[in-house]
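I am attaching a structure below and will ask some questions about it afterwards.
A single protein chain has been omitted; all remaining protein chains appear in their positions.
By letter and in written order, the chains are A, B, C and D; residue numbering begins at 1 in each of them.
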Amino acid sequence: MAQVTLTNVKKVYFGGVEAVKGVSLEIPDGGFCVLVGPSGCGKSTLLRMVAGLETITSGDISIGSRVVNQIGPAERDIAMVFQNYALYPHMSVYDNMAYGLRNLGTPRDEIDRRVKEAARILAIEPLLDRRPKQLSGGQRQRVAMGRAIVRKPQVFLFDEPLSNLDAKLRVQMRVEIKKLQRALGVTALYVTHDQVEAMTLSDKLVVMNGGRVEQIGLPAEVYKKPASKFVATFIGSPPMNILDGTIDGPGIVALGDAILEVRDLRQDLAEGTAVEIGLRPEDIEIASEGAAGTLPFDVEFIEELGATQLFHGQLAGLPFVMQAATDTVAAQAGRLWITVDPDRVHVFDKQSGARLGRS
Amino acid sequence: MAQVTLTNVKKVYFGGVEAVKGVSLEIPDGGFCVLVGPSGCGKSTLLRMVAGLETITSGDISIGSRVVNQIGPAERDIAMVFQNYALYPHMSVYDNMAYGLRNLGTPRDEIDRRVKEAARILAIEPLLDRRPKQLSGGQRQRVAMGRAIVRKPQVFLFDEPLSNLDAKLRVQMRVEIKKLQRALGVTALYVTHDQVEAMTLSDKLVVMNGGRVEQIGLPAEVYKKPASKFVATFIGSPPMNILDGTIDGPGIVALGDAILEVRDLRQDLAEGTAVEIGLRPEDIEIASEGAAGTLPFDVEFIEELGATQLFHGQLAGLPFVMQAATDTVAAQAGRLWITVDPDRVHVFDKQSGARLGRS
Amino acid sequence: MMKNAYFSGLTVPLLLLLPQLAITVVFFYWPASQAVWQSFLLQDAFGTSTEFVWFENYAELFKDPGYFKALINTAIFSTFVCILSLSIALLFAVMADRQIRGAEIYKTLLIWPYAVAPAVAGVLWIFMFDPSLGMLARGLASLGVNWNPRLNGNDAMLLVILAATWKQISYNFLFFLAGLQSIPKSVIEAAVIDGARPWRRFWTIVFPLLSPTTFFLLVVNIVYVFFDTFGIIDTVTGGGPSGATETLVYKVYSDGKGGSNLGGSAAQSVVLLVMVIAMTAFQFRFIERRVSY
Amino acid sequence: QTEIQWWHALTGANNDVVVKLAEEFNASQKDYKVVPAYKGSYPDTLNAGIAAFRAGTAPHILQVFEVGTGTMMSAKGAVKPVHELMKEAGEPFDPKAYLPAITGYYSTSKGDMLSMPFNSSSMVMWYNKDAFKKAGLNADAPPKTWPEVFEAAKKLKAAGFDKCGFTNAWATWANIEQFGAWHNIPIATKANGLEGFDAVLNFNSPLFVKHLTNLVELQKDKTYDYSGRTNNGEGRFTSGECPIMLTSSGFFGNVRANAKFDWGNAPMPYYPEAAGAPQNSIIGGASLWVMGGKKAEEYKGVAKFFTFISHIDRQVKLHTESGYLPITKAAYEKVKASGFYKDKPYLETPILELTNKEPTENSRGLRFGSLVQIRDIWSEEIEAALNGQKTPKAALDAAVERGNQMLRQFERTASR
Partner (left out) sequence: MVEDRRLGDAIAYVILTIGVLIVAFPVWLTFVASTWDAATIINGQLPLYPGPKFFENYYRILFIGTSGTTREPVLNMMLNSFVMAMAIALGKIFISVLSAYAIVYYRFPFRMAAFWIIFVTLMLPVEVRIFPTFKVVSDLGMLDTYQGLAVPLIASATGTLLFRQFFMTIPDELLEASRIDGAGPFRFFKDTVIPLSITTIAALFVIQFIYGWNQYLWPLLVTTKDSMQTIVIAIKKMIVTSDALTEWQLAMATAMLAMLPPVLVVVLMQRLFVKGLVETEK
């Protein structure tokens, strides 16, 4: 077990692509850090540099107290779970797990003990003789985990380990991974572009965009105080509604005719500054018509999700979505008047997208 | 436009696999019927029989007023959208859409008119000259839709049309499909194993399992009154919690020491009958400790989803999940006392899994 | 073209390449350069007298009507063998691709001629169609067909074309079958729903989608008829009658045979080498970015 | 023990003969061992020998068919002339003991024997006596001249042999080489090349043209039917399809084994208007060449072996068993005296042809370099005439012209 530290790490690929543009990050011993971001933002590149599969263009990576920049993957004391699992198709499950240990020259009975133990933990004991082809997606996932566990590494690296599974299995495996990591107390670095995974798994959530870090924080923090419009719309589903507004005074934004109070807003903004206002669908409340600070929302159609309903429509000429528990709001198209808790209004700079909060 | 009627339709495959075991179903003209169920339950088989791609072993399928059992796919006046889109890779988008019309010998300018119109509706006009390879997943999806539209069929058939798209696009296309079907007023039969799609799209939701229909109804109905334990756990995410209980009187079930009131329960059950009790995670409410009808829930860990939180733990020795809006319940492990609205308690037969509701 | 994951180092890869490079250099480049050298020489059969004649052999070659005849023969021969073997194989493959009982057995029965040596295939065919021995030749004669591959160049050409086609069908069949099986079923079904009847479906969907396979096979078949049919021609006609079935490769061999015209033969090899390198470059491009959708 | 490699092209019973000869020789002494190896057809064998020589792995003895003679003798250093070999080895050797009609073909103009005649044959006309009877022809008096042959063939054709009245194997041997000698007209200048490599082909003369014209004419209704460049078509005779066939006298074994009818042979036909026809035929078959660059010890063994095969009793046996001609005068006389030919007159026919008259410039033999390839050219042109692509005259002109080209090229490369 060890902490992982990245200091101003950069990666320029051979062709000149700058995939990672200077990332500093510290994952405490036993911490679970999730990298999330859109496709191509450099998540895998970063992870692979930690694994030693890509060279580091500049900056330092250390695992424990060792700077590992020049150390080969096998010596870094890490284990990695790949998106497509990368199981050796020609080896049995047992051999898949044992392979790394064999390469280290671990004694036979020690290997056997460790493989069996990992298999027990993962409940894949009956599968040990099978080939990867004979396994379901979830089982393969477990084997890939098993391969990582047996080596007793200091750090687990995951590159979208669940994205090949169907929705149900994904939920289940997500919980398992988290439990396992807790139980083993291993430091974990986990890449995903699924924000639900990111939210649920992480102690430390890193949102990346275009090779840079947009925000690092606890998941709840990131959700509640997204540092930028990018983060705000990336995290949360259905995504945050974004509307055009202007500053109308300290802690006040105007949204067309209506006026909204905002708790977290910089004080030094000139009145009339154009801004973007973010409202999460689930933060919308129904108000009585025409009350102060209410907005008119024209509902076009409703999606039934079981526990909740999604109201799709227009607000101030822009598409707008509201989420409400089933039966709390009459499910019919037409105009609704809504309001939002000032604590839950987010304001972003129109140009840079940065959050205009009190800092 | 036409209604589609299936009367006791069965399918036995060549090797003897009984894929569909007698399904009767009526889709009203302009209705949107979704078939949902686990993999291998016979959804695709049923759809393909409607399309004419599989022969019908027994039973009748009629489209409009015609029994179509012996009619070839081309004459059934249907259009189908495949999971992998099945676009003709060697033809331009335009030709993909025009192909069916050309086969019918439609005049050139009529074809042109209809293709252009469909392209306009789907906003793919700039893509008409491209090959499928040069399109993104979402664009391909639209072209597949376009190919279906130009033929002006009576029935649209969809076989998991969105499952190759990423989560974001899936949501977006789902809304588009629904809008389009409404606008064209075409009858639709839609296969998916994604329950969110199933809930949001359907006027009529058909839950299948092992070649049989488990329940047919409005989506809200299916959600609120699942006809069986299978439906109850299949629809809803996170899935409904299932606990062991016994009948303790009319409208009363015992769950270990605690006692729950149930609104919808058959009256004729002997006291002491073993049953299964279903509680949806989002229906759980926090009660004060030890109050009547409260259950002790040992929370082990919490998943943060942003708007809501999932509390994972044990209840009466079985895994149990509760969902609550963020901040409404203190997010910490430990014992909680919970209760459930008697309207929202589901009771199922221990053997057959059938709902034991008043009928 | 390149893997993203790789090893580095110089000694190890060179050692790995060594056996192949050594064999290639010794048994390919060295003899090939000898052939080039030889093409500038005039030598007697036994190599006891040698004269350096610059490009005379090439000049002779391009003056030789027999060479152009061989060129034309090669063109005719390749065209027919390619078209015939490809189309027949495609027909069989389409039929065997149907889900019919016994398809597997038919497949096996159709692929094994791949294993027959060209020279043996030639013997089989000459045995059938030799005017004096051949059962089928006699059959033709009794039908009043004037069949005489010994004298009639067209008959002889037909005979070698048939033998070469026979030999190649199975190979093409194999790849067409694989090609057909790799066409997504749903695309065919989409066409069915789009109202395309089988014949039209074949020409508008199946055949175009097979074009990568067809193109690949075309290249392979051209190489086959250029070179691998040597044994067939040698056993069936020996290039005759009056050179009617002499192809480029056969001419290289027969001119060099007995040392009678080694220089000319070598010059032909060199010309052929140039043609083949052109084809190789073509093939290379093709393999890198195949005609695919 | 010194091994002596002997590459040959003999098949069937003759192949047995070769093997037996080697065995007998090996058994007769202890110093040398002759190892025969069958290398395929004559051209294949020559080809293999040349390739092997170039690679420095030539056999000691190479059997080369008569058309390869020019090629072989041009290569000084590549071959060891037999007369030299015998002299150096000190073996008794008298060139006069051999039949001149045979050795003439394999000797220099000065009479030095270059290779050892081995299996010799000539061309004769084989005919089907049963067929003759069926067609109302006299089976004991076969046609002598070409016009008579044509007549007979027409009758045979009428009698049911409608696919082939008469034919020949070895297209050029029959229609050019033997034809020239038998009619005493030249194929080329310089005594058909015997007197130098600068010979010029000239067989596009009227009689050749006339003959080819006749064949082309008769080919049209199959009174004549072409049977290929080699002897692949010989089955047409044994099967009864073609009642008359000109081919090698060596065909004998095959006929004896497979013809299910009464048969005989006769000298080749001739055109009576040709002055001096019939002259004499020339030989076919092959001789044994000794390859150059071997050790003296090995040559000694080869010489011993040659002496061994020239022995009179061995020659008698070879002749009577294989049907090939005896190569020494003594052997011929001995067989004749034994009355052997009374029973088997067909074995004497070729000898009678060969010795019919004293050879002239035009009938001593022929010697062209690259004759193997030249023959292919000639065949091509004959084929072109027969299938109507060219007139007979044009075909022969082309054959002469293309042949001369080959000769000139050969002349340039031949070491003199």
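Everything that follows uses one rule, which is that a contact is a pair of C-beta atoms (placed from the backbone, for glycine too) under 8 Å apart; a residue touches a chain by one contact, two chains touch by 3 or more.
This structure is a prediction, so every number in the text was calculated from the model and none was measured.
*Asks:* Touch as defined at the start, partner being the missing chain; which of D:54, D:76, D:210 or D:314 qualifies?
*Replies:* Within the whole complex, the residue contacting the unshown chain is D:54.
*Asks:* Which of A:9, A:23, A:36 or A:51 sits in contact with the chain that's absent?
*Replies:* Candidates A:9, A:23, A:36 or A:51; residue touching the omitted chain: A:51.
*Asks:* If you put the missing chain back, which residues of subunit D would it touch?
*Replies:* Interface residues of subunit D facing the absent chain: 5, 7, 9-16, 19, 37-42, 44, 48, 51-52, 54-57, 59, 65, 121, 230-232, 234-235, 238-241, 248, 250-251, 253-254, 257-258, 260, 285.
*Asks:* Could you pull out which residues of subunit C are in touch with the chain that's been left out?
*Replies:* Residues touching the hidden chain, for subunit C, are 2-10, 12-14, 16-17, 19-21, 23-32, 34-35, 38, 88, 91-92, 95-96, 98, 100, 106, 108-121, 123-125, 127-128, 132-135, 138, 166, 169-170, 174-175, 178, 182, 189, 192, 198, 216, 220, 223, 227-228, 230-231, 234-235, 249, 252-253, 256, 262, 265-266, 269, 272-273, 276-277, 279-280, 283-284, 287, 290.
*Asks:* If the hidden chain were put back, which residues of subunit A would touch it?
*Replies:* Subunit A touches the missing chain through residues 48, 51-53, 72-74, 78-80, 82-84, 86-91, 99-100, 103-104, 147, 151.
As a convention for this text, only the chains that are shown with their structure count from here on.
*Asks:* Using only the chains other than subunit B, in their current positions, what clusters of touching chains do you get?
*Replies:* Without subunit B, the chains split into A | C, D.
*Asks:* Of all chain pairs, which one counts the most C-beta contacts?
*Replies:* So the chains sharing the most C-beta contacts are C-D.
*Asks:* Averaging only over C-alpha atoms, locate the centres of subunit A and subunit D and give their separation in whole Å.
*Replies:* 94
*Asks:* How far is the middle of subunit A from the middle of subunit B, if each middle is the mean of its Cα atoms, in Å?
*Replies:* Computed value for the inter-centroid distance: 27 Å.
*Asks:* How far is the middle of subunit C from the middle of subunit D, if each middle is the mean of its Cα atoms, in Å?
*Replies:* 38
*Asks:* What parts of subunit A, by residue number, touch at least two of the other chains?
*Replies:* none
*Asks:* Taking chains as nodes and touches as edges, what kind of graph is this: line, ring, star, complete or other?
*Replies:* Here the contact pattern is a line, an open path with two ends.
*Asks:* Could you please write down every pair of chains that are in touch?
*Replies:* A-B, B-C, C-D
*Asks:* In the complex formed with subunit D, which residues of subunit C make contact?
*Replies:* Residues 42-49, 51, 130-133, 141, 148, 150-153, 240-243, 254-255, 257-261 of subunit C touch subunit D in their complex.
*Asks:* Residues of subunit B touching subunit C in their complex?
*Replies:* Result: residues 51-53, 72-75, 78-80, 82-84, 86-90, 99-100, 103-104, 131-133, 147, 151 of subunit B touch subunit C.
*Asks:* Mind pulling up the subunit B residues that touch subunit A in the complex?
*Replies:* Listed in rising order, the residues are 167, 171, 175, 178-179, 193-196, 199-200, 219-220, 223, 235-238, 280, 282, 301, 303-308, 310, 312, 323, 325-326.
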